[in-house]
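Quick one: the structure is below, questions incoming.
All protein chains of the complex are present and in place, except for one that has been dropped.
Think of it as A, B and C in the order they're written, each chain with its own count starting at 1.
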Amino acid sequence: MIRVFVTGGTFDKEYNEIAGTLDFRATHLPEMLRLGRSRVDVAVTTLMMIDSLDMTAADRGRIVAGCAGAAESRIVITHGTDTMVETARAIADAAGAAGADPGGKTIVLTGAMVPYAFGSSDGLFNLGSALSFVQVLPAGVYIAMNGRYFSWNRVQKNRGTGTFEDVG
Amino acid sequence: MIRVFVTGGTFDKEYNEIAGTLDFRATHLPEMLRLGRSRVDVAVTTLMMIDSLDMTAADRGRIVAGCAGAAESRIVITHGTDTMVETARAIADAAGAAGADPGGKTIVLTGAMVPYAFGSSDGLFNLGSALSFVQVLPAGVYIAMNGRYFSWNRVQKNRGTGTFEDVG
Amino acid sequence: MIRVFVTGGTFDKEYNEIAGTLDFRATHLPEMLRLGRSRVDVAVTTLMMIDSLDMTAADRGRIVAGCAGAAESRIVITHGTDTMVETARAIADAAGAAGADPGGKTIVLTGAMVPYAFGSSDGLFNLGSALSFVQVLPAGVYIAMNGRYFSWNRVQKNRGTGTFEDVG
Partner (left out) sequence: MIRVFVTGGTFDKEYNEIAGTLDFRATHLPEMLRLGRSRVDVAVTTLMMIDSLDMTAADRGRIVAGCAGAAESRIVITHGTDTMVETARAIADAAGAAGADPGGKTIVLTGAMVPYAFGSSDGLFNLGSALSFVQVLPAGVYIAMNGRYFSWNRVQKNRGTGTFEDVG
């Protein structure tokens, strides 16, 4: 069983046709899993539905607590890309000892550059990727984006290209 | 570097609006990698563009030879779902010793239940999944479908549900 | 009030992922009207769900009878493109006197070259077009395709290009 924590991000944004704005309603995760014909045993919990630029330390605290409290040892977190690295670090820091092993759990954060509801989204690709990495990577905190995985302490988002890349 | 061998399958079928039939033209792989914002180092080779029900022993021989001859140690093969298991077995058999280790290579076959060009396709999810599994699984021959991975000798397609499942 | 008669055709074909074939299930008309945010007063009746190449004289008789019996004076018929012209002629012939005025009704046939359910469909464009033409054209039998309208006796489908064009 894999636990999926939904936190919002571009992944789940929708076009509000009355207001002309990008808003959140319910998560698209269940629909995406259906589209992917996923037969992975998954339990989805929505922790929050926010833009990751609006994420506070208290919000991060809830994500950290969610990971620590989860009965599952494999966890996927959907998250806005702008502060995904910061949240990965918060989870690793909470695990102590450089986050090498957050309670024996494999935790993978992913997101999307374009909302799933729009035609050109990378969301479905990223979800397939994150669900796969989480099944086989050893315990640790990772980011899965652009078809790759990165350890939490060796990654940054390049805001110019909109892609994740190695650092360190 | 990951080698991707394209063989056709539902993945790459398109609607021919003049004939009203489902045909093959060029592969959608490059477009799908672009949509997924993939930054994985990939080289795509089209071996054939056929329905896997039409695949002959000679066709399978070309796939086996492609895997054996590839310089890369990580290979993804896109393939029709109907005989995907048969091709996986052919690759493993050619490796001898129960296919446990085909020349030290990790080979992952994937496909789609609905053509990528159609709205409701699982193709992008499966591609994200296969590209991820191939980066982390040990040497061996696998099938990646439904968000899961299976060893070549422990999987079958359930034709009633259209999903892959464990056997043995 | 506009009456819409559904007869099937490419418009309503879907990909059957278990069989790998193009089949009919329920019509997509209500979903398409919702997507178009249509506020036209419309009543949808499914007469049949068939490929127009399989349409018999008896099937055409049911369409003719449907038009004659409809209380509405404005009617849209969704239809396969291959024999759309033949059905238009059957309706006009039944009206007598060269079909110039089928009981004072405006009847517009339309269809699609690509199933609505596929990404690249012309269906929504054609539906918007047919629903608009039927509101303003004088009594008569017409085909609305490719953004244009044609009188039933001055049109043919060019099977090479997949478009409708003037004749005579």
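As a working rule, contacts are C-beta pairs under 8 Å (C-beta built on N, C-alpha and C of every residue); 3 or more make two chains touch, one makes a residue touch a chain.
On a predicted model such as this, the values are computed, not experimentally measured, just so you know.
S.K.: Looking at the full complex, which residue from C:M1, C:A19 or C:L35 touches the chain that isn't shown here?
M.R.: For the chain that is not drawn, the touching residue is C:L35.
S.K.: Can you name the residues of chain C that touch the chain not displayed here?
M.R.: Within chain C, the residues touching the omitted chain are 32-33, 35-40, 113, 120-122, 124-133, 135-137, 144-149, 162-165.
S.K.: Since one chain isn't shown, list which residues of chain A touch it in the complete complex.
M.R.: Residues in contact with the chain left out: 10, 15, 17-18, 20, 22, 82, 113-115, 117-120, 159-162.
Keep in mind that, in the parts below, only the chains that are shown with their structure count from here on.
S.K.: Chain A to chain B: how many Å between their CA centres?
M.R.: Chain A and chain B have C-alpha centres separated by 27 Å.
S.K.: Could you grab the centroid distance between chain B and chain C? Build each centroid from C-alpha atoms only and quote it in angstrom.
M.R.: 40
S.K.: With chain centres defined as C-alpha means, what is the inter-centre distance between chain A and chain C in Å?
M.R.: So the centre of chain A lies 46 Å away from the centre of chain C.
S.K.: What positions in chain C touch 2 or more of the other chains?
M.R.: Expected reply: 119.
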